[in-house]
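All protein chains but one are shown at their positions in the complex.
Our next item is chain A:
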Amino acid sequence: MRLFLIGGLSLVGGSVVAVVGFARSAYMTETDIRPQQPVPFSHRHHAGELGIDCRYCHSNVEMGPRAGLPPTETCMTCHSEIWSNAAMLEPVRESLARNTPIQWTRVAKLPDYVFFRHDIHIAKGVGCESCHGRIDQMALTYRAKAFTMEFCIDCHRDPAPRLRLPDHITDMAWRPTANARKEGEAIAAHEGIRFGELTHCYVCHR
């Protein structure tokens, strides 16, 4: 009888662990997947090796909710001059010639019921790397962090140690110092971050 109870309980406990583990697995959160793209665009090359600023292509990121994918015209500012005949870039040239958008596959996607805004996060000292990981080291882009609610709310509950000064927003190599909390609190005070108000439902869900 006791054996039965223990067996039953461990079965229940085991299933809970399994379900939670499954829900958080890379399979479910779709991290580390490098989807097929029409052009094998390398952030490592452009952002890392060439050092092009994130905002050169994602120019919308400080103004609005979305970072925005660069219009074909942006690609062609350089690629009409260099690698202008590369076979790899054929879809880009075709897009411009036919006036049809390039069909990228989205990597960083939040569910429909999450209303995320890039502009406010950047304005308040959240770096690109905090959510997107080391983009500058990705040959093919993948989702580095699991966009679970826990991931978002951990920071919304306690933003201070994760904040950085404006000149480090796009800095991929920035690491919090040992004094991160104190520095973050200073930034938060300066930026007027509304502690305690960032975790209520309507901040992200509407």
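The rule we apply is simple: a contact is a pair of C-beta atoms (placed from the backbone, for glycine too) under 8 Å apart; a residue touches a chain by one contact, two chains touch by 3 or more; residues count from 1.
Definition applied: contacts and distances are computed from a predicted model.
The listed choices are "ABC transporter substrate-binding protein", "4Fe-4S dicluster domain-containing protein", "Protein ImuB" or "Alpha-E domain-containing protein"; the UniProt protein name belonging to the chain that is not shown reads "4Fe-4S dicluster domain-containing protein". Across A:19, A:86 or A:120, the residue that sits in touch with the chain not pictured is A:120. Summary of contacts with the chain left out: across A:16, A:50, A:63 or A:139, the touching residue is A:63. Counting over the whole complex, chain A has residues 30, 33, 35, 60, 63-66, 68-73, 95-96, 99-107, 109, 111-113, 115, 117, 119-120, 123-124, 191-192, 194, 196-197, 200-203, 205-206 touching the chain that is not drawn.
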